[in-house]
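Read through the structure below, which is laid out as structure tokens, and then see the notes.
With one protein chain removed, the remaining protein chains of the complex are shown where they sit.
Let's turn to chain A:
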Amino acid sequence: MSNSHRTASGGRIDRTRSVTFTFNGKSYQGCAGDTLASALLANGVHLVARSFKYHRPRGILSAGSEEPSALIQLERGGHTEPNLRATQIELYEGLSAASQNAWPNVNFDVGAVNGLLSKIFVAGFYYKTFMHPQSLWMKLYEPLIRHAAGLGKAPKEPDPDRYDKMHVHCDVLVVGAGPAGLTAALAAARTGARVILADEQNELGGSLLTSGETVDGLPAASWIAKIEAELAACPEIRVLRRTTAAGYYDHNHLTLTERRTDHLPRGAAPHLSRQRLWNVRAKRVVLATGGHERPLVFADNDRPGIMLAGAVRTYVNRYGVTPGKRAVLLTNNDSAYAAALDMQAAGIAIAAIVDVRTAVNGPLAAKARAAGITVLENRAVVATEGGKRLTSVDVMPLAADGGGVVGMARTSIACDLLAMSGGWNPAVHLYSQSTGKLRYDEAAACFVPHKATQALHCAGTCNGRFALPDCLAEGVAAGTEAAREAGFTADAPLPVPRAEADAEEPLRPLWVVPSTQLVGRGSGKHFVDFQNDVTAADVLLASREGYQSVEHLKRYTTMGMGTDQGKTSNVNALAILAQSLSAPIPQVGTTTFRPPYTPVVFGALAGRDVGELADPARVTPMHRWHVENGAVFEDVGQWKRPWYFPRAGESMHDAVNRECRAVRNGVGVLDASTLGKIDIQGPDAAILLNRMYTNAWSKLDVGRCRYGVMCKEEGMVIDDGVTTRLGPNHFLMTTTTSNAAKVLDWLEEYLQTEWPDLRVHLTSVTEHWSTASIAGPKARDVVAALAPDLDLSADAFPFMAMKEAVVAGVPARIFRISFTGELSYEINVPAYHGLRLWTEIMKAGAPHGVTPYGTETMHVLRAEKGYIIVGQETDGTVTPQDLGMDWIVSKQKADFVGKRSFTRQDTSRADRKQLVGLLTQDPTMVLPEGAQITAQAGGTVPIPMLGYVTSSYWSETMGRSIALALIAGGSRMIGQTVHAPLADKNVACAVVKPVFYDPEGVRLHG
């Protein structure tokens, strides 16, 4: 295979395995082991993207997860994924990728006109330009901005892949498998501690894969292989490759995202989940996350062909790629010299090393000079040329203080590659997420870990120790100490592997490289944040405009707010801010580091909790019958409840009206199994009920039922239901369907924390029973057919009584309670007999025309009777008195939960919203629920709102619409007219008592 920019040999790629891929529709060849970035560079492709705001041509800056520029849309259809870093995409056969933010294509991009308008796209541009009128924001400005400035496109199809999650504990989690991480993991694992080693790359080794240094007398690759083998022999080690530690949370909880199949052709491993989210709880964490090289900020520092020096070294050494034929290096530190030497060895002509420092005489510089490389001291690159690819750079001598250049004469050096190094930042992202404090290291000009707040150790470059021998030593120390703190020690300590490093000369910070014009003047742009197109001029402008806090600067300029979170830009930006304020850098400080370290796909966060597993559905034992008989379902909490049972050709309105008529005139049956049921036992059970309900319970006879309302301490209704005394010390409480768990929690809380002396036990029995509610004038006939031995006369089995009997051959509890206002029996059988009970009711009821009805009919019927539904007529601000239910609030009981609050000023107000009925003047008009109520029709806004409609239905029984509403002072407004101003008309309503049907309750007691 031949690539125009591939070395003859070397690197960790497999030259025998050619991989075909397409980029922007054109076919290319790469090698197994390439990333998309290295394969493109091997083919001489630098122009891969257009920038966010100005649509400037952009190339590949880095070789890792810090990449701000080379953002790629990978694949198409359901597999497509935007904003991926080309530097992290492992090449696979058939890979298809495309540039983003370019139209019609990356070579000819119409949006590049923005570059010409750059004088108006300054910091705070959106805030300044799109201020007025506000009404245009949603319609015009935002869509316009979103179209013009953008990243990739989200997939429109469902995600075809599976994802899963793991929850694990370990003694020591080591993040990063470079020299420090490898030695830390081995030192810890040798003790027998449970160790997890995670690294975001496809192979272990970290910086050694780039530098190729010698360790313990072995070439880097051999040493890495030896350590891997030693790790594998440890009893409790788990090595996770292609795994990014995305977040560091409280108490040493970290999330890792493992990419299991992203390096394979799409669909090639259907048996594997695509990604796995690891939730790790570690006793100790070792952060060996390495560092990121800083770009230098000089005029037009963003052209394709301008790269980080360390990245060029990685492409040369690890991937066998020469990103250019003739290179210039621009540096303020020694690390670029090592890069230059490796580049030269790979066949890249080194035109010059331009060093901003004066008198560079360290061992690395000596080696460079010995290799014949020209070193230009005290000089800087002040301009670059080249449209879609760098063609030359201009070099000028620097003034002594670095604040300007000397003279006007420039030296132009032709080159197609500029490798820059502005020093290195430790990757303190996870450390900072853990809330650890940072310290500014003046010598290395970077922030380093200072004071940890969680149980962690930093090692190596992450800790500000850049040289290989230091990394190896710190790794061993951190791993050993972490294991010891977790309770593990080794028989023999791990010796620190031997390595050597050249002594390095001090770095010279030069946060903005000067030129003949002031920053912001002329056409040159000094990019700080490559992803969000933030320049040094933007930072300075923001500072002048008063955005002098680094957090303000970030939000005003959007610096560091891209998907890269400013890995290559933050320190440069805050240093430039500090310079403009004449403040020391530590005083300016950093912005807050937040998870995730690199973007995490939503699929990994969701795991298997998608589709029907997103939220469990609860169904009753009768569910199958409902489905077979055409029920339309309604979600009530997690329950699937039949909403109505339409017959062929019936609308919902028709079906509900028919069901209502059946219950009022004949007999209907409702699946009421979902009602919450709490079994309450113990000698003090009645005392508990007395304290929790507003009414009295001590004198309730065994076999009798009572309705109760429960309030919070502030007097607001939280639930209602019927409770039955099954025995002297035994009650069965029912709750509303959606509040069952909440009420149980509420009772438990009081039992455990306020009244632990009460001898009461609570058990949820909601799912132990199936319940069918038979209601209507003919209900007694149906129950009689099912339980022929039971005396159903009103005297023997009155309203609000409970009987145990055999129903349809099954032992059952029958409660004569009603939510419809009709004669009604709720039959409870053990859950597994539920379907049988239901089918037997349908059989026995057939001669009487028994009609299954759903929750909608139940709602209409109860509203006709003025029965409230908690959560519909109440919203947490409604007292029993507001509901007109003073009768249920005991005057005799000394105390119960909520009682004291009924005499609070607020609950005694006469203008509280109170429950009333509303009858529209036009009886066919059904008010929308939630409609506001006003005293007058029309008027000028704002019109005082008296309250709102809580329930509203067509009442087939009454032959007209009915509504319930909460209205300020409503109980004193009976007979008055109020108004519901709707969008298209005003509806006049009479205020009535909230009982529309059978107010005497004759039918109920029949």
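As a working rule, a residue touches a chain if its C-beta (ideal position, glycine included) is under 8 Å from a C-beta of that chain, and two chains touch if they have at least 3 such contacts; residues count from 1.
The rule is simple: contacts and distances are computed from a predicted model.
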When you check the chain that is not on display against UniProt, which of "ABC transporter permease", "Thiazole synthase", "Lipopolysaccharide export system ATP-binding protein LptB" or "Sarcosine oxidase subunit delta family protein" does it turn out to be? "Sarcosine oxidase subunit delta family protein"
Of A:32, A:272, A:452 or A:958, the residue in touch with the unshown chain: A:452
Considering the complete complex, of A:894, A:910, A:983 or A:1002, the missing chain is touched by A:894
Sole residue of A:489, A:752 or A:936 that reaches the chain not shown, by the stated touch rule: A:752
Pick out the residues on chain A that sit against the missing chain. 167, 249-253, 281, 283-284, 435, 451-455, 485-487, 713-714, 745, 748-749, 752-754, 756, 894-895, 899-901, 904-905
